[in-house]
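Only one protein chain is missing; all other protein chains are in place.
Up next, chain A:
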Amino acid sequence: MKITKYIIHASLGLMLIAGNGCNKKLDVLPQQQITPEQITTGEDVKAVLFGSYSALQHFNSYGERNLFVADLLAGDEQLKWVGTFVNYRQVFQKRQDKTLSIAEGMWGRAYIAIAGVNTVLEKISVVDTSEQKSIAAEAKFIRGIVYFDLVNFFGQPYSAGNTTTNEAVPLILESVGTYVPDRDNKPRASVENVYKQVIQDLTDAAAGLPESNDDGRANKYSALAFLARVYMNQGKYAEAATAANEVITNGGFNLESTIEKAFNNIAASSEDIFIIQQTTQSNAGTSNNGMTTFYAAKPVGRGDAQILPAFLDRYEDNDTRKAFVYSGVSITGAPGTYTGKFKDLYKAIPIVRLSEVILTRAEANFRKGGAPVGGVTPLEDINEVRSRAKATPLLVVTSNDFADERFRELAFEGDRLWTVKRLKLKVGNLNYNDPKLVLPVPQSERDVNPNLSQNQGY
């Protein structure tokens, strides 16, 4: 009997010991991610900053849609969509509705970038003091440009007036640890207030960022170039000219000898002021997303966006930009003409190039009147860009020349829509302030945040 009892006790004991030992095994840490408590050092905070660069690289941000969706919206005279994706087609046809997945994606990715940099700004004190200023400035740069694109896509343009009553997007300037509906369901801020924040952030960034920076990170001139865009939208031409001039004269950028050399590079070209880097392992997409995916012909891309033949008539025959195209077919077999700007996968995407800033200085100087900032005339500026392309220099410059030259120089780089909007031009037969040229506030977002209003037309 004793032995039996002994064995019973032993097996009961075995069960309990096994149980106690296993209890600790219920603590399992994630193996692929980190928890916020693990952000403790300056290097960790910088890593969060770099995480926001990664958000900028995403196809829902500058990796594709911030540029490509603008091109589709303003596409009527320059390109046609021949692809099968219904959401892009709707944007191209301006038939998008409030459930547009593209709008939801862009909205969401922007706020991921913002959440990261807000965290950086809150934890800036653990960063080494020698770097605190520049890291904070870099965070503000990212927040500034992201809000700038948000206000542009989701609000009526600044040129439409009523900037204090037209609504843009919620301004989120603090990170969120847990979700508290009363605190976190913020209404949309006015276009004016978002612009104010953008200018504040970019001004701080320009002041705190270094003159140069490695690995595609923002520097002082990246911030100034974006500031120039902001002021142009507002019609503040003197400020725009000053910011642009600062970039041109002190930035150390040079136009490449040919337009071809400005694209499909593995790193920044000499005329790139801000780029999105891509590699084979880190990119905005290779089969269903990405600039190259849509703009390059099969087999490199899907070839979904083709250049309208009529658009090429806007160039002189000797203009090398006219020849910077090639023939190909789309994934559905539709033959057509393709831009050479995004011919290859895994290349850097120029976000701001020097030629844009030169054209901005030219136009800003022209429109403000008086002595040109920087001492270079608008005609000289515009001809610098034209002569690089071997286009005939202009003899005189008129108001319309600036938009036309931007359309030629910056085609398929996402500039056209904003030029149309700030100069109150048209897209096809739509006015610059047509509701369909503004993206809908995502319906899914309104489902969870009742304080959000919807844009007109949705």
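In the analysis below, contacts are C-beta pairs under 8 Å (C-beta built on N, C-alpha and C of every residue); 3 or more make two chains touch, one makes a residue touch a chain; residues count from 1.
The rule is simple: contacts and distances are computed from a predicted model.
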item	value
Protein name, per the UniProt record, of whichever chain is missing from view ("YCII-related domain-containing protein", "TonB-linked outer membrane protein, SusC/RagA family", "succinate dehydrogenase" or "Peptide/nickel transport system permease protein")	"TonB-linked outer membrane protein, SusC/RagA family"
Contacting the left-out chain in the complete assembly, out of A:Gly177, A:Pro309 or A:Gly369	A:Gly177
Candidates A:Thr119, A:Ser134, A:Ser190 or A:Asn365 - the one touching the absent chain	A:Thr119
Residue of A:Pro36, A:Gly161 or A:Gly375 touching the missing chain in the full complex	A:Pro36
Candidates A:Pro309, A:Gly333 or A:Gly369 - the one touching the absent chain	A:Gly333
Touch list for chain A against the chain that is not drawn	1-4, 7-8, 11, 14-15, 18-19, 22-23, 25-28, 30-36, 38-39, 44, 46-55, 57, 84, 86, 95, 97, 104, 107-108, 111-112, 114-116, 118-119, 169-170, 172, 175-179, 184-186, 214-217, 277-282, 286, 298-300, 329, 331-333, 335, 442, 444-445, 447-449
